[in-house]
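Missing here: one protein chain of the complex. Every other protein chain is in place.
Our next item is subunit A:
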Amino acid sequence: INHIVHNGGLYKRPFNEAFEETPMLVAVLTYVGYGVLTLFGYLRDFMRQWKIEKCQNATEREEQKDFVPLYQDFENFYNRNLYMRIRDSWNRPICSVPGAKVDMMERVSHDYNWTFTYTGRVIKDIINMGSYNYLGFAQKTGACQEAAAKVLSQYGAGVCSTRQEMGNLDKHEELEKLVARFLGVESAMAYGMGFATNSMNIPALVGKGCLILSDELNHASLVLGARLSGATIRIFKHNNMQSLEKLLKDAIVHGQPRTRRPWKKILILVEGIYSMEGSIVRLPEVIALKKKYKSYLYLDEAHSIGALGPSGRGVVDYFGLNPEDVDVMMGTFTKSFGAAGGYIGGKKELIDYLRTYSHSAAYATSMSPPVVEQIITSVKCIMGEDGTTVGRARVQQLAENTRYFRRRLKEMGFIIYGNEDSPVVPLMLYMPAKIGAFGREMLKRNIGVVVVGFPATPIIESRARFCLSAAHTKEMLDTALKEINEVGDLLQLKYSRRRLVPLLDRPFDETTYEETED
C-alpha cells in the first residue's frame, strides 16, 4: 500500500513511536549475567539433590511418592533459581485503595525469599506507579463509590445465576445500553471477567476453517481464545503493516494449507495499547488493509479505553476514526473504570449472536451489581453526563501527565519504549540483577513500581513499567522523577545514546509468519 505516510494521508496526527536498539555491550553483559545465574542454579540444584543444602520446596506426599511426578525438574529450574531470588518485587500486598498513593504491608524474608513474614507495620503513602488506574477512578469516596454502596445495599453482592437463566438484572441491560452509547456502536454486551471475555468469545466467532492473524505480542487471553477456537493461527510481526499485508495476500491467494479451499473468514486480532511495549496499534492502516482484503477486525482495548483519545473513548477516538469500521470492539472495565469485567461492542447481529452462543452467557455467572453501578457512574462521568466536567478534566490530565513524564525520562537518558502518547511507560533495565535492585531501591524511596522479566518479555529485555494516572499530581510525578533519576545513576541505567530508530525504517525481512496448527 503506497499511501502509508506518517503525517497527513491516513494519519491525522503525528505518530511517534520508537524502540531504541539495545546497546551491544549491554546485551553481552546481560547474557553473561544470565549465564552466571544458570551456572549457580545448577550448582545449587546439585547441592540440594545431594542434601548438602536444605531443600525448601514443598514436596509430594509419602503415600504418593511412586506416582508419576507432577512437575518436571527442568520446568521449575527458572522458578527455583532465578525467580525466587527477586520474588519480593511481585505480589506485594496492599491495604488501601489502589489510588495515586497506596499503603503497603511490610514483609520480610529471613530465608532468601522462600517464605515471607509480615512484620505488622504498614508502609504508608507509597506513590503508586504500578496499578492500572489511568483515570483515577479507584477511589473510596465520591459519586461512584456512593452509587455503588446504594446498589450494594439494595441488590446484594452476588447474583447466583447465569445471564441466560435468571441472572440478567435490569442493571445489566442499563449498563449495556450505556456502553454501546459510549463507544458509538449499535449494541454491547458485558461479562464478568476481562480475560474470560476474550477466551470465551473468540471461539464463538471463529472456528475450524477460519484464519486468525494475531500480533506477535498479543495478551495471553487473546492467544488462549484463538487456540480454543480451533482456527488456524498466523502471527505477524509487532505492529508491522507490511508483514500483515503479506499474510493477508498469501492467505487469500493460497487458501487453506492442504486443501487449497478458500478460508471461511479472516479475523485480525490486535490490541489498542500493548501493555509491555507501550506501543499503540497503527489503526488507520489496519482498517485500510482490512477493508481492502475483506477481513474482520477484533480490537482489544483493555488498556486504551478511557486512556486515549480527546474524549476518552479509546484508540478509535485517538485516531479520529469511525467506530463502525471496527467489527468487534472489546475492552475491559478493570483499568480505566476502576471496576472489573469486560465488554464487547459491535453491530446488533453480532451482539445478538453472542447473547445466544457465547460460552459466558450460558455457563458463567453474571456481573455483580455494585461493580456494574461503578462502571455506569464512571462512564457517565467520562462522557460528562453527570453534569460535571470532571471526566473531561481527568482525560486531559492523563494526557498531560503522559507527555510530561515521558519527555523528562527521555531527557534524563533512559531508554523508553513505545508511543509518545501511551500512558504505559516501559523503562529498559536489561540485566537480571537490576530487575530486583530497581524494584527494591524504588520501594526504599517510597515509590511502588512494577518490574517485569522473562517470560513476560524476551529474555534480555527486562524492564520496569510505569502506569500513569490522572490522579498523579505534578508534585508526585516530580518526586518520582527525582528518585528515578537517583536510582538510574546508582544502577547505571541511562543507556540511551539518542539513536532513535523510527519503526517504519526497520528492515523488513522474509520471515514474517509462523504457522501453528493445533
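One rule holds for everything that comes next: contacts are C-beta pairs under 8 Å (C-beta built on N, C-alpha and C of every residue); 3 or more make two chains touch, one makes a residue touch a chain; residues count from 1.
The criterion applied here is as follows: contacts and distances are computed from a predicted model.
Chemist: Given that one chain of this complex has been left out, which of "Serine palmitoyltransferase 1", "Proteasome subunit beta", "Septin" or "AP-4 complex subunit epsilon" is its protein name according to UniProt?
Modeler: Record says "Serine palmitoyltransferase 1".
Chemist: Which candidate, A:T162, A:Q256 or A:S311, sits in contact with the chain we can't see?
Modeler: That would be A:T162, which touches the missing chain.
Chemist: Of A:A18, A:I123 or A:I252, which sits in contact with the chain we cannot see?
Modeler: Missing-chain contact among the listed residues: A:I252.
Chemist: For the chain that's not shown, point to the residue among A:K265, A:K410, A:R445 or A:K494 touching it.
Modeler: A:K265
Chemist: Touch as defined at the start, partner being the missing chain; which of A:V26, A:I86, A:A148 or A:M329 qualifies?
Modeler: Within the whole complex, the residue contacting the unshown chain is A:A148.
Chemist: In the complete complex, the non-displayed chain touches which residues of subunit A?
Modeler: Touch with the absent chain occurs at residues 57-61, 63-64, 66-72, 79, 83, 90-99, 102, 105, 128, 130-133, 137-140, 144-145, 148-149, 152-170, 173, 192-196, 200, 205, 219-221, 224, 227-228, 249, 252-253, 262-266, 293-296, 327-328, 332-335, 337-340, 349-350, 352-357, 359-365, 367-371, 374, 448, 450, 518.
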